[in-house]
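Missing here is one protein chain; the remaining ones are kept as they sit in the complex.
Naming follows writing order (A, B and C), and every chain is counted from residue 1.
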Amino acid sequence: MMNMTAQMMDSSMAMKSMSGLDMAAMQDLIECCSACEQACTVCADDMMAMGMTGMSKCMSMCLDCADMTHTMMRMMLRPSGYDMTVMMAQMDACMKMCMACADECMMHAEMSEECKMCAEACRQCAAACERMMSAMKTMMPLE
Amino acid sequence: MMNMTAQMMDSSMAMKSMSGLDMAAMQDLIECCSACEQACTVCADDMMAMGMTGMSKCMSMCLDCADMTHTMMRMMLRPSGYDMTVMMAQMDACMKMCMACADECMMHAEMSEECKMCAEACRQCAAACERMMSAMKTMMPLE
Amino acid sequence: MMNMTAQMMDSSMAMKSMSGLDMAAMQDLIECCSACEQACTVCADDMMAMGMTGMSKCMSMCLDCADMTHTMMRMMLRPSGYDMTVMMAQMDACMKMCMACADECMMHAEMSEECKMCAEACRQCAAACERMMSAMKTMMPLE
Partner (left out) sequence: MMNMTAQMMDSSMAMKSMSGLDMAAMQDLIECCSACEQACTVCADDMMAMGMTGMSKCMSMCLDCADMTHTMMRMMLRPSGYDMTVMMAQMDACMKMCMACADECMMHAEMSEECKMCAEACRQCAAACERMMSAMKTMMPLE
């Protein structure tokens, strides 16, 4: 069963002019970005509340990662504007951000359950970016 | 079964210092905001692709609604910063935005399946704001 | 001399269908929101780097304030979608957010120059919201 966003994307005008695209990979990336943004936002807030030292880089990277996955999600949700060069570059940046944030969060995984869950969400999002990058190479507007 | 965001919120430091809060209403609002932001973003993009006249107000309101529900979601995800006066005012604004956007989208519901689904997501988000406003009146930090 | 945003707003299609609006108050609010978002973002990052205890509420409120002033700015920049009820509610929420964030930041003003400057940016933004709320009461679409 599809969720509402997938249904809307599926029946949208702009999507109908595309061919060869992998809707499952798109939907997966949208959901992973959304989950990653939420995880990073809660994780940063929890680190603030814990007030431990040495976590500034991790908090700041979580905030960056939340903003970047949010922008990645928004771009995926706007098929009218797809530009392959831009999308590939953005997915590359998003994947690198998620991997770096996962690494940083894993350093605090023993002290913080939030960091551990956040790292997992980041990894899943990085993997979704990678799959979409592979899929997008075969995804071109008909014209 | 709880999703990851709900789990993270539940075990976060800041949440433990609150009492009397309605976690179900919070989680519901977070999910409704996320769904509404996605619906509004796709809906606006689809209206652009359709290129019909007379839809500028609807497109622009969908973009506003996407930004506002996103901010509402982010604020809910940061329990460390909860301030009741601010949260109540933001939920009131978000509820009014969602209702106005739903009304505007419903004017095009016969022409656009996307507008119809978007209106539904907006209504659900407005209702979630309303429930959370009721719940928040009884939600105070312990201190 | 007007900056580019003011010039673009001034010559935009949607603005031409409005009457009685106070362009100076609008432009002022846009600039104050932008400055406030930047100040709050830097202030939160600096508090993270300082690693002092007891600042979690301030950091979290700065992040909320950055998101909210950003959304307020975006809404002002989209005249096609202006809805008076929604705009008034959002300005009210934004004003309350800025005032609460300014109060919180002022508690750390002696320890942190960043908090002091951030509080000032928040106050200016709250005042700009208030002026725009007064101005907007007389601002109606012609139709």
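Just so we're on the same page, a contact is a pair of C-beta atoms (placed from the backbone, for glycine too) under 8 Å apart; a residue touches a chain by one contact, two chains touch by 3 or more.
Keep in mind the model is a prediction, meaning the values are calculated, not measured.
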{"item": "In the full complex, displayed partners of the excluded chain", "value": "A, B, C"}
{"item": "Candidate in contact with the missing chain, chosen from B:M15, B:L63 or B:V86", "value": "B:L63"}
{"item": "Residues in subunit C touching the chain absent from view", "value": "4-5, 7-9, 11-14, 30, 34-35, 38-39, 41-43, 45-46, 48-50, 66, 70, 73-74, 77-81, 113-114, 117-118, 120-121"}
{"item": "Sites on subunit A contacted by the missing partner chain, in the whole complex", "value": "14, 56-57, 59-61, 63-64, 67-68, 70-71, 74-75, 78-81, 83, 85-86, 89-90, 92-93, 96-97, 100"}
{"item": "Residues of subunit B (touch criterion as defined above) contacting the omitted chain", "value": "44-45, 48-49, 51, 53-56, 59-60, 63"}
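Everything that follows uses one rule, which is that only the chains that are shown with their structure count from here on.
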{"item": "Chain located farthest away, centre of subunit C as origin (C-alpha)", "value": "A"}
{"item": "Distance between chain centroids, defined by C-alpha means - subunit A, subunit B (Å)", "value": "20"}
{"item": "Sequence positions of subunit C contacting 2 or more other chains", "value": "56, 59-60, 63"}
